[in-house]
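Note that one protein chain of the assembly has been removed; the remaining protein chains are unaltered in position.
After this line comes chain A, so read on.
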């Protein structure tokens, strides 16, 4: 069954740089395979009915490249029967149509031949592997010549040729379809010599026919087809027709309306990229199959060892496999069909108004869900629906993204979450990304250090794109400057939108004001200080014991957390972790990073508690493995359980909290919170100096009252007895601050009544509020609250449980 094979792989070797050659900057040369991968990303984006979609470009061992692409039917070369002229016109029309798209996109085929034009039983034609010349940088990155000599145009043989060389090849192919194979059994160099002798001829097509004793057959070709052939086989490239002309001419000749192909339904009707993805998740393995079918041969490594290595690099001897194998291996989708056979047909068409389904896999960690065929099947189809409806489905996308985002559409989903809309291409197009600026040197030295383990970002293509993005962003944000770290911040967007720079740019543009408002100001010290202070407060709120310890050893976030927040962790973690962090970030909003920081501290908690200053700072200079799934989960929990006003920052784009902010401290211990409150009359904004001095955050009055109403807090009033007796919050206990002594570590010493209430509150998981009414004793109160924390955490925990 034709339908069984949906894609195929072929393989070749990229050029090996001899020895350990270095570029002029002292850095190693980019391996050719990396360059090829970088360039081929663009090919992965091409979708056209007459072009086989590229599905994957894989880098194997020893500079091996494996190309996976759609296949249909079989190659023209494999058909033994002669085609009718009607069929030939049909084939030519479709080839011209595919070629027109390639030339419009400045992609030269160069290897067009009868073995990469595929035709199926419905008369559909698709070009296969048309990107070889493009991805190999005009053949410069591979150690073998590209293309079949008999399709070379004269100028291509002598080392030149642009797009019009493809037109020549096209002409030869049609000629062959009409009068049979040309220069059959001739070796490459005589073939090329023959072609070169054509340059003296007025009508190369006729001359070729004569040389093949096929002049009669040639004369029999209908005039219009012959006309097409002769327009292609002109010696001067400039005289040849273009595919645009050819296509329109052929279309008008084509009498054949492509036989009605019934749209395929069910699994085979799904997007090819999805099928390939699911097939892989179901256990499909391109390389293993290639080995099975003999396209990758495994010989013992010793055989590929060079016999000699010259001092200046090059090696002699050593067996390597064929550099380029014209064969392709086709893959059956049976594996996937079997895997998904139990899925009812209606599930292929999820409806928006259906209630969200609960899948078994939902309980599993995200990384496992991402590898689950069936789960990804459902998620992808669902997201495809939602994305199709964007922007009207924005809310829906957000709530689905909260569960998880299928990796295959992450770029699209992020753009939707960031509200990217409109004609972003034109906008990006208009920005000057070339004019040199004084920031260029810094960008130039940073880019080759930015996420270079990622093969997309480490090649020349990636470098160019990243530079353009950075320059474009700086130009459109004149209020901001380039801070080292902006490169890392841009990298995830480029990584997910490698062939859609405009969207990468739009995402970055939307991301910064939301998450890093004012961070890239020339003078950003106030912004960063506030952010770090808030982070420290949130850490103290959720990890009081750790916070007291770090406070005691004088360990401050300025020493380690600047890169965390300035780059939203993109300078700290590898891309595969960043994407999961940012998935959560984009859904939860701008407060989440504060809690992510706290969650990282929590993960390192035991080590930190045992460490002094030096060990702590060493730990952060070389951050140990962090479980990102756990970190995301914890941070979301913390974020949601923290009253909004606590993480309030002045430097934010979020709507302001209009409530008077109440001077406040809020600390958790064993899932219980203690907080402190001093009621101000009319202060909304906390002066920076005070904020920076506060270990504990403040809360808005409304958040405070809602806690009281829900009976979620226990208030400790630390005013004097006198004031307390005059008026107090109902249910509060009074521990005048003068009654707490430094160095007291017993909860009991607070007195029997407070002890009872506190123990009760801790048991009920309540938030403990410490309240005062004046500002003059701010410092005092701060210390007192700190004492409370110490008392609570130094007392044996069993007392509280």
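The criterion applied here is as follows: contacts are C-beta pairs under 8 Å (C-beta built on N, C-alpha and C of every residue); 3 or more make two chains touch, one makes a residue touch a chain; residues count from 1.
Throughout what follows, contacts and distances are computed from a predicted model.
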| item | value |
| --- | --- |
| Protein name (UniProt record) of the chain left out of view, among "CLUMA_CG008231, isoform A", "Bardet-Biedl syndrome 1 protein-like Protein", "Short/branched chain specific acyl-CoA dehydrogenase, mitochondrial" or "small monomeric GTPase" | "small monomeric GTPase" |
| Touching the absent chain when the full complex is considered, from A:198, A:562, A:609 or A:759 | A:562 |
| Contact with the hidden chain (one of A:138, A:552, A:606 or A:725) | A:552 |
| Contact partner of the left-out chain, one of A:288, A:475 or A:618 | A:618 |
| Residue of A:162, A:350 or A:448 in touch with the missing chain, whole complex considered | A:448 |
| From A:348, A:378 or A:483, residue that would touch the chain that is not displayed | A:483 |
| Touching residues on chain A - with respect to the absent chain | 24-28, 442, 445-446, 448-450, 452-453, 458, 481-485, 487, 522, 525, 551-554, 556, 558-560, 562-563, 566-567, 571, 607, 611-615, 617-622, 624, 692-693 |
